[in-house]
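To keep things clear, I will list the structure first and then write my remarks on it.
Apart from one protein chain that is not included, each protein chain of the complex appears where it belongs.
Each chain gets a letter, A and B, in the order it is written, and its residues are counted from 1.
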Amino acid sequence: MIEDVSLYEILTVTSILFFIGVYGFITRKNLISILISVELLLNASVVNFVAINKYLYPDVLQGVVFSIFIIAVAAAETALAVAIIINLYRQISSVEVKDVETMKY
Amino acid sequence: MNYAEILLIPFIPLAVFLVLGIFYNRIKPAVSGIIGVLGLLISTLLSIKVAYQYFFVLGKDGGAYQAIVHKTAWMNFTETLRIDMGVLLDPISIMMLLVVSIVSLMVHIYSRGYMKGDPGYTKFFAFLSLFTFSMYGLVLATNLFQIYIFWELVGVSSYLLIGFYYTKPSAVAAAKKAFIVTRFADLGFLIGILIIGFYTGTYDFELLNDPQGSPLLSWAASSFFGMSVLSWGLLLIFLGGAGKSAMFPLHIWLPDAMEGPTPVSALIHAATMVVAGVYLVARLFPMYYFVEDGIILQVVAFVGAFSALFAAIIAITQNDIKRVLAYSTMSQLAYMMLALGVSGYDGEAGLGYMASMFHLFTHAMFKALLFLCAGSVIHAVHSNYLKDMGGLRKHMPITHITFLIAALAIAGIPPLAGFWSKDEILAAVYEKDMLLYTIALLVAGLTAFYMFRIYFGIFWKKDPEYATTPHESPATMTIPLIILAIFSALAGFVPFGQYISADRIALDVHINVPLAITAVLMGIAGIGLAWLFYKKETDLPDRLAASLGKLYTWSYHKFYIDEVYLFVTRKVLFKRVAEPAAKFDRQVVDGTMVGIGNSTVRTSEKIKAMQSGKVQDYAMAFVAGVLVIVIFFVYYLTQ
Partner (left out) sequence: MERIIFYILAFVIIAFAVASVNSRRMLRSVVYLAFVLISIAGFFFLIDYNLLAAIQLTVYAGGIIVLIIFSVLLVHHIEMRLEMASIAKRITTAVLCLVGMGVFIYTIHSFEFEMVENTKSTTTQDIGDRLLSYGDGGFILPFEVISILLLAAMIGAIVIAKGTKLMDKNS
């Protein structure tokens, strides 16, 4: 619990962070940038978990434990994403989204 | 009597058909011919055995022949209404069994010579066997539905055999014509079957034909347009029979069916399949007689009389010998129908029924013989037309003699077979109606005339210029001719009334001497006239044709019945009904469907840009959608 800081302020900050991530995810044209945006999204949710745990249920540690899991999953996800990006770069020499649209139509 | 033996009779030809059909390419033609003949020989011997046992050992019980029925239920609809499969042995079915067996065997033997060297030799025998199987099934049927099934099967076999020379457009057209016309008639047959099944609650011949049975007494129950419903059903069934037996006005397919190989014409379109219509009426004869006092029988009699005269007149003017024989067949079938139509049920009154069956029997022999002789002649001169023939008696003695026997038989000259049966028919008609008798007598004279017209045209007259001298056909073809000639000569001496009569009680038949003399004189007059006209080249026929004017042209063009049909179908049905319907179908029905398809395509062309394949676009849509749903549910709905 932080002196004089209410939960509302923390949640406001995380909401803003979350939508900055969404904005980045939608507008960026580069796979690595998209990955960065995803990291922002994940961090926003991690902070949410932690803050709510601390402010509302300080005796149970679910939020903290979940945050740890989220960080672990994020690490795994990043490793895989980087592997995919490198492989893709090997094959088509590009990591631009516009070159990766076999799903089209 | 052994049930298995009876079953073998139809199933041997079926087996032959399957063997020849499956191993079509592996069997040498010579072998396939022998397989076909042997299979049918066994069936024939079994038929003779069954006939002997039935007529002389087992069949008679208390003075009357009893039907012997073996059947198993095939489909059950209600307690009483069901379709059985089985065999029904009674005098007429056994008589038909003999006719089919003998004629088919003769045709099989004959075809080995006639079809020699034909690329479709094996196929031909396979189809012949299929037809024989179907015909056996038809005559042995125990109920209306079974007879209908085999009825269609013989129709299919007939279609296949008429279109046997399928590279010839006229043969294909003839096959289609035969199939469509008989199919049209069979539609009536089917509706008739359904009506009778519905109102009597049974399809079984034995129950339907029982004079004291409940089905027959129920005819008065309901009426429809002035006749009882059962009468309508019987009329529709007669329509089916008329289609198969080429009664006016459904006869148009039979002359065209002569496009098939000649043995086929002999077997199917002279002796067996075309008599199926007569057989059907005879099979249901008690029903025809008892329902509403035989009102439909009058129809049968008049249709028969008219068709007989009509066909005989056309036959006089035709130049294709097979067509003459086809019209002759139609005329003789109509004779049988006429005899059935005037027949009564009990004792002496049932003479017409017996005469009809008798004529069916003798006609099968001599008409098959006529066709086979014609085949032999065609084989020799490679033409169907009278103008290409003449003087053949010197070149083909056996064919000549056998043809003469058959022609005398059909003309009703004693003591050949046709005399006896024709005399019975005339006697039966005489007792019923003078007008019909006059027509029948006239037809008898005409028959003798046109038959001897082609006889003199083929075997006498002077020789045309033959490219190669015609010579007698090989033994495989002449032996069946001789056998059938013997049958044609002697079949009349069978005491037919002892075995077959409407009420199945033996009937003593006497020759009515004055009537017989009249008929024979009529026949001799016809022959004499033909002798006068056609023995030598004279201009008499042409002068007569000229003096008859319109009548001759009309007859030559078969009274334009084909043209009437064409007019009705092409100009009326196709143009006024089918074309607007097709237009409606193409433009409105199809238009709607195509429109739906096109608008789908257009819409998808427009919206497929949304499927950009970019995850980000999807994510944007997703976020927007989530927001809309959140705003809607959380703020709008909870207010």
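Quick note on the criterion: a contact is a pair of C-beta atoms (placed from the backbone, for glycine too) under 8 Å apart; a residue touches a chain by one contact, two chains touch by 3 or more.
Owing to the predicted nature of the structure, the values given are computational and were not obtained by experimental measurement.
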Touching residues on subunit A - with respect to the absent chain: 1-13, 15-24, 26-30, 32-33, 35-37, 39-40, 43, 46-47, 50-51, 54-62, 64-65, 67-69, 71-80, 82-87, 89-91, 95-96
Where the unshown chain meets subunit B, residue by residue: 620, 623-624, 627, 630-631, 634
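What we mean here is this: only the chains that are shown with their structure count from here on.
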Distance between chain centroids, defined by C-alpha means - subunit A, subunit B (Å): 87
Parts of subunit B lying in touch with subunit A, wherever the complex brings them together: 608, 611-616, 619-620, 623
Subunit A - residues contacting subunit B, complex: 22, 25-28, 34, 97-98, 101-105
